[in-house]
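Structure, as structure tokens:
One chain of protein is taken out of this complex; the other chains stay put.
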Amino acid sequence: MTAEHATAVEQPKKRVKHEGPKKHIIAYIFSLVLTILAFATVITGEVSVNFVYVMLVLMAGVQVFIQMAFWMHMKDRGHLFPIIGILSGVIIVFTMIIMAVYWAWW
Amino acid sequence: MSGHSHADGVLPHEPEKATLEGRNKVLGFWLFLGGETVLFGTLFSVFIALRDQVNGGPTANELFSLTIVAIATLILLTSSLTSVFAIQAMHRNEPKAMVGWLLVTVLFGLAFLGLEIYEFVEYAHEGHTFAASAFSTSFYTLVGFHGGHVAFGILWISLLIWQVLRRGLTVVTAPKIYIAGLYWHFIDVVWVFIFTVVYLMGKVG
């Protein structure tokens, strides 16, 4: 018995199709467009500050969502606990941001 | 999960999930990223609370140059895509292509880090040093923590490239590469919020 036997490998039942790069390139283009939009909003920015803030956060949120779903495979099956872990973290971060914006200087 | 069964030479589809050890590693790393979310979230909230406290030094609007930030963003975003290609090559069991994409990722990472160091040096010359104000301290801590993560990622992925070259793509090395890929995406995700909250919002005022 060689050392490699230490880990048991379970073979897949049937051949699985490998996904192509297409989806990921689309996700890349989406991210790129959102980034350019965000920079453009700030550079051209004639609108109110609060509106720009909301737009920026929304665009960042969408971009992060796309990247996590496709590049980090969170949309795939078997990602329940990763979603729970990240989402709980996000909820707590959300309360902390509220703290920083509203309560830190009171 | 004990058994000795092992089909020699055939690497299964998604080799990172082929063993219990591999699945544990991937899940454990995901949970670690949940903790990292809170870590960066705390740094962000500290920065948000202190970002207007410039103590007579330059404000964010006067300081930041969006050109450098835009280039850095493009570099890191592209490196995230190349690391996806590396994982796809791993799933197709093409170690050479995988190592190639990982190398590209590392090079992009180095470029990003170089740009960030250049940026920090420039800021320091303009009086925006670590101890200048609450704004500068929280800025360097947040962006520096991210830069530190990039530096660690570069070292880590380089080490993994070396291991794959020595031992090949196995059910032991595959989970390591997969979680390094997750780590690299996470760094990019954090950067999305950094360029939004620190730089763009700083420019707006």
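Things worth noting here:
For clarity, chains are labelled A and B in written order, and residue numbers in each chain start from 1.
Keep this in mind: contacts are C-beta pairs under 8 Å (C-beta built on N, C-alpha and C of every residue); 3 or more make two chains touch, one makes a residue touch a chain.
Here, contacts and distances are computed from a predicted model.
Of the names listed as "Urea ABC transporter ATP-binding protein UrtD", "Anti-sigma factor antagonist", "Cytochrome c oxidase subunit 1" or "Maltose/maltodextrin transport system permease protein MalG", the one that matches the UniProt record for the absent chain is "Cytochrome c oxidase subunit 1".
On the side of chain A, touch with the chain left out of the figure occurs at residues 1-8, 81, 85, 88-89, 91-92, 95-96, 99, 102-106. Although one chain is not drawn, its touching partners on chain B can still be listed: residues 1-4, 20, 23-24, 27-28, 31-32, 34-36, 38-39, 42-43, 46, 49-50, 53-55, 130-138, 141, 159-160, 162-163, 167, 172, 176.
The rule is simple: only the chains that are shown with their structure count from here on.
On the chain A side of its complex with chain B, the touching residues are 1, 4-5, 7-12, 15-16, 18-19, 21, 24-25, 28, 31-32, 35, 38-39, 41-43, 45, 49, 52-53, 56-57, 59-60, 63-64, 67-68, 71-72, 79, 81-82, 85-86, 88-90, 92-93, 96-97, 99-101, 104-105. On chain B, the positions that touch chain A within their shared complex are 1-8, 10, 12-14, 18-21, 27, 30-31, 33-38, 40-42, 44-46, 48-49, 66, 70, 73-74, 77-78, 80-81, 84-85, 88, 91-92, 170-172, 182, 185-186, 188-189, 192-193, 195-197, 200-201, 203-205.
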